[in-house]
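If you scroll down you'll find the structure; I have some questions about it.
The complex appears here minus one protein chain, its other protein chains still in place.
The first chain written gets the first letter, and so on, giving A, B and C; residue counts start at 1 in each chain.
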Amino acid sequence: MEAMLFYLVALVSVISAFFVTKCRNPINSALCLVTTFLCLAVFYVMLQAPFMAAIQIMVYAGAIMVLIIFVIMLLNIGSVGKSRYTHGVAGAIVLSFLSFIVAAKFIAGGTVSKAVGDISAEVVQSYGHTELIGKAMFTEFLLPFEIASILLLVAIVGAVILSKRKV
Amino acid sequence: MENLAQIAMESVNFQAIMPSLVLCCFGMVLLLVSVFLERGRTAPICWLSIIGLVVTGIISINGWNDPQAGFAGGVVLDNFATFFNLTCLIAAGLTILMSDSYLHREGYPVAEYYPLILFTTAGAMWMASGTDLMTIFLGLEVLSVSLYVLAGFFRGQLRSNEAGLKYFFLGAFSTGFMLYGVALLYGVTGTTKVAGIAEAIRLMPDASSNPMIIAGAILLSIGFLFKIGAAPFHMWTPDVYQGAPTPITAFMSAGPKAAAFAAFMRVTYISLDSLQVDMSAMFWVLAVLTMTIGNFVAIAQKDVKRMLAFSSISHAGYALVGMVAWNEVGFSGILFYMLVYTFMNIGAFAVLVLIGKQGEDNLTLDGMAGLGYKRPFLGVAMAIFLFSLMGLPPTAGFTGKFFIFAGALKAGYVWLAILGVLNSAVSLYYYLRVMVYMYFRDPVEDFSWVKMEMATIVSILIAIAGVLYLGVLPGPVMELAKLSIF
Amino acid sequence: MYSNLWLIPFFPLVGSIINGLFGKKIKNEKVIGGIATIAIFLSFLVSCQNFFRLLGDTEKVHQQILGSWMSIGILNVEWGFLLDPLSALMIMVVTGVGSLIHLYSIGYMHGETGFYRFFSYLNLFCFSMLMLVLGNNALVMFIGWEGVGLCSYLLIGYYFEKKSAGDAAKKAFVVNRIGDFGFLCGLFTLFWALGSKGVWTLNFVEISENAHLLQSGGLLVTVVTLCFFLGATGKSAQIPLYTWLPDAMEGPTPVSALIHAATMVTAGIYMIARMNILFAMSPTTMMVIAFVGAATALFAASIGFAQNDIKRVLAYSTVSQLGFMFMAMGVGAFTAGIFHLMTHAFFKACLFLGSGSVIHGMHHAYHHAHLHDDPQDMRNMGGLRKFMPITWITYLLSCLAIAGMPFFAGFFSKDEILWWTFASTRGSYLVWIIGTIAACMTAFYMFRSLYMTFHGEQRTDVRAKDHIPESPWVITLPLIILAGLATIAGFIGIPHAIDVAHVGNGIASFLDPVFGQAQQLHNIGIPEDLAHNVGLEIGLMCMSVVIGLIGIGGAYYMYMKKQELPAKFTGAFPGLHKAVFNKWYIDELYDFLFVNPCKKIGTFLWKGFDVCVVDGVVNGIGWVVKGLASGLRYTQSGFLHNYAMIMVVGVVVIVGYYIFG
Partner (left out) sequence: MISVYHYMILSAILFAIGSFGVLTRKNMIVIFMCIELMLNSVNLTFIALSRHLGNMDGQIFVFFVMTVAAAEAAVGLALIIAFYRNKESIEVDDFRLLKW
């Protein structure tokens, strides 16, 4: 059951990812990307990370993609241009394929750590995923959290400066 | 919940992030202050940011020899971090000094420029002091995002747009590879802590037969190699350096590069120590490739700013020699070299800032013709920086290079040292050409537009002092660099 | 004891800084020239004091450490000076000849624009040269080594309005850098070689003490010394790196005298002498040095035959004489080489300054007559003896010295070298024969220049003829002093065979503490049976005198008696004359072999790398044909995609290499 679901969703995600690179109209690409993101959210649920699934949908599929689509509409360029691709498509295909081969080789040939931490499925069930995330974030990873706030500040200031019309 | 707050506070150690904390506070205050200033008035912000840097510098120096760890092993303020913090602060300070008149000349007197430089520096500090890949990654991103903005700062100029976009796309692309590397290392070791990774790899019985480790290590390195501009991940460097505002180019070539080296060294030297043989061999090839490409392509350049970009690639190659050596001499050599490079390269760019016309259209070799006679001070200053970049004694460039190459020799890499020497012999050709134009050509222009801005002159003078001091009496600073190795 | 050593380079440095910073404001030539001359003269006084103190001292090696320069864990490099007989002799030559040339320059450079600049550079040069000579470790020496190259560059390009001057300066610098590369390679290899034996050092004294750790005659020591020798050929203008020196004559004449005759070009000799213990360990290198020196001596002398520019004759003569010194080093006659270095400094400086005096006079005359003839062309001279008697006398004395006429300085030093090439354990008859022929040629072309300039019928344009003045005292005084030294300086090195008064060979015993050890350890010297064969030595000496006389006689015959002979000779062998006149086409060959390919490689990497590698590799082999066809379309980059692709190629190659390799 789980396996079937995995392969089905995986297939959808790969196909929609492929269409991101394929669609002539950027809007269609964006919609395909949203589909991929939703598939990933499904995986996150399957991996017992419901909170991550939620913010995947809210932040990625929601905020970021809305921003992107907004910009596409703002620039109002639709499907312009003679061709979607630049030169060297064949090379890129070979290269991407090679990089996948390399990745497959080290994934299949490698072993991940067997060390089992204390966060088992049962723990997630009993505590709740959100609480676990929150705990980790505000204890162990407090500093990265604060740095992230600076990062967002920088991004906001930067975006304002860059897109203002007048000095 | 009280319990949670208590746990959270336990690992908090403000001492360990004090410099970056102060810098961020200054940055945010400056953002606020700039709101109340009339448009186009940036001088107060400029000077306040200098004050911020000085204060941060003092705090950093106070933390010398007093290592502070905190945030559950996410950050440590040791001598190593402090040395790099100071390097980045110097880079930021020199950059800000030359920026104000430049921004007014180019028509972008935007006060937010300065806080962004402060945030970049803070990001650099987190990279230098991070002991968790998460901290390092976020520091890198703060640094990168601010630099994307700064590189594209002249939003009305196509050149600046192009620089910003190229940097952004390639930077984000390399982030993808780097993250993949982090993920693999996390999968193999179960942690993202620098020390934890080292421990896990050491305990692993079949570490050498697990390709995931080496793949993760290489992919992680790529993020850093991209930032330091090592071949074949250097392609962005010339374009971005040429298109970005000149002070930003100066800053990019020194501060962020130093920070990238800092994080790179910490990660390789601590986490990946077990992989020394493989990594060292990779660095050997990359160092030679980087030096050679940088130097050879620089020969063909007519634009001085672009030429300095290629030269910066080759200097990254020299510094990589220290990584190949993988011993204290080589590593402390990199620390020292980054400081040296900060002075000499920012100095050279500061001269370019002054001699550029509005719109930066006078940075070709022909534009430099006769500079030595028309503007003797700038000529002499440029000559000193070029000598240092060439690596001629008794300037800092020589002592720095010698330090690094001595490390390589200690580890037995004679050929690498000789290739390095050969490369610096090649590099002479293009540096010398600038000198030839400055001194042996009749002036085409009269340089009447050159305004000797006080602040920029100060930054040139500081850079000259640094180059000469580190060239003639580098002993004390070398001592500090040696004390800074973990 | 020797705590004021640092003053020796310090004075010229101060002089240079004062003139460099304030010279433009001072304006008064006398003050500017005075500051510079006094600065170098003060160092001469300090040098004298140290020299004579060392002469009376039993302990011959002294170091003065000013402080630490670099400390890098395995190694401490100091700002330190080393005074031993070798460096003592060198500082005497540098500051002595330097002072005279500074004085001379006040007169010679009178009225030039950038007068202060000239003296600032000249002082800076003296500073660098003294650092080179006095440094107690290879890095301080390297500062001087680079510094003299830089100053030479600045001074050759002094008349930068002339394109030829700029080109010559660049050529000198580039060739010097090839030499520097050799020096650094040698330095690093030596540093590592000794370091791997546990001694990380660059200090000359420590290197000498620990040289025995390296295998004598081994590959390593041969490589190290060959690298150093490459450095020496660059600096000292030996085959194959000599072409810059004749071009360097574009600089003002005092510069040619000081830098390109007396001091800088001898830095290579000095360096070999300084590391004699390493060179002695490698017979192979010594042999290479001897043959390169001999070949250069002969080759440069042959080019000297056909030059009409008086300074170029002297330049090729310098190259040739440097060849003699290398010959000496190669056969183990370190003392004789240094001795010749010293005498050469005197007579060649005198010759250059004499030629400068002539040029000065000719220039003055042409200027007076509003003519634009070449004041350096000997074909426009002749009969100047009448107008410039002092210059003529001094030039004559120096010519006698360089030709090796008995009891002039060159006689003693050159004969000593030839004797060693003949008799030394590292000597070779072939080198001796080449050396003897070169000596004969030297006498010929030097006297040719003498006759063409000062004797015979005056060929100067009639309008300028009577306006050639003798030079002022600041110019003639150095000439007289140097000519005097060129005449008598040889007596400090009287060879054993003709030492009838038993004064002993002063210079040999003085330098023995430096060279004795290496010569003893590695069995370098004159074998017993030959050492006592006084007859043979005197016989060879007479022979070389006769050979010198033949050269002088030949020149006299061709350029005084039968002036049509050279033209006939040219007519008889036009090809040969043309080849010699064009310096055997060496420059053209270099352009063809090295300069153009380098430019091409640069362009190739620049355009070719981006274009060919990016698109070629990326588009795959199947696209290569098409790619070539529409190559021009892809001769563009700046494309984001190409950059990203290079990155991915890098990632795939590196990771793939480790995963699959």
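We take it that contacts are C-beta pairs under 8 Å (C-beta built on N, C-alpha and C of every residue); 3 or more make two chains touch, one makes a residue touch a chain.
Keep in mind it's a predicted model, so treat the numbers as computed, not measured.
Looking at the complete complex, one finds that the omitted chain is in touch with A, B, C.
Contact with the chain that does not appear here is found for just one residue of C:G67, C:G217 or C:G638, C:G638. Residue-wise, the contact with the chain that is not shown comes from B:L138, picked out of B:V22, B:I45, B:L138 or B:I346. When the missing chain is restored to the complex, the residue among B:G40, B:G176 or B:G359 that touches it is B:G176.
For chain B, the residues touching the absent chain in the complete assembly are 134, 137-138, 141, 145, 148-149, 152, 155-159, 161-166, 168-169, 172-173, 175-176, 179-180, 182-184, 186-187, 190-192, 238-240, 242-243, 300. Touch with the hidden chain on the side of chain A covers residues 2-3, 6, 10, 13-14, 17-18, 20-21, 26, 29-30, 33, 36-37, 40, 43-44, 46-49, 52, 55-56, 59-60, 63-64, 67-68, 71-72, 74-75, 77, 81, 83-86, 88-89, 91-93, 95-97, 99-100, 103-104, 107-108, 112-113, 115-120, 132-133, 136-137, 140-141, 144, 148, 151-152, 154-156, 158-163, 165. In the full complex, chain C touches the hidden chain at residues 606-607, 610, 636-641, 644-645, 648.
We adopt the following convention: only the chains that are shown with their structure count from here on.
Per-chain CA centroids place chain A at a distance of 68 Å from chain C.
Centre to centre, using the average C-alpha position, chain A and chain B are separated by 30 Å. Counting partner chains per residue, chain C has residues 642, 649, 651, 655, 659 touching two or more of them. With touch defined as above, residues shared between interfaces to two or more other chains in chain A number as follows: 102, 105-106, 109.
Every residue of chain C that touches chain A in the complex is listed here, in rising order: 615, 617-620, 622-623, 634, 639, 641-642, 645, 648-649, 651-652, 655-656, 659-660. Contact residues of chain A toward chain B in the complex are 102-103, 105-107, 109-113, 115, 117, 135, 138-144, 147-148, 150-151, 153-155, 157-158, 160-164, 167. By the touch criterion stated above, chain B contacts chain A in their complex at residues 4, 7-8, 11-12, 17, 24, 28, 31, 39-40, 70-72, 74-75, 107-110, 112, 115-116, 119, 122-123, 126, 132, 134-135, 138-139, 141-142, 145-146, 148-149, 152-153, 155, 164, 184, 187-190, 200, 206, 210-215.
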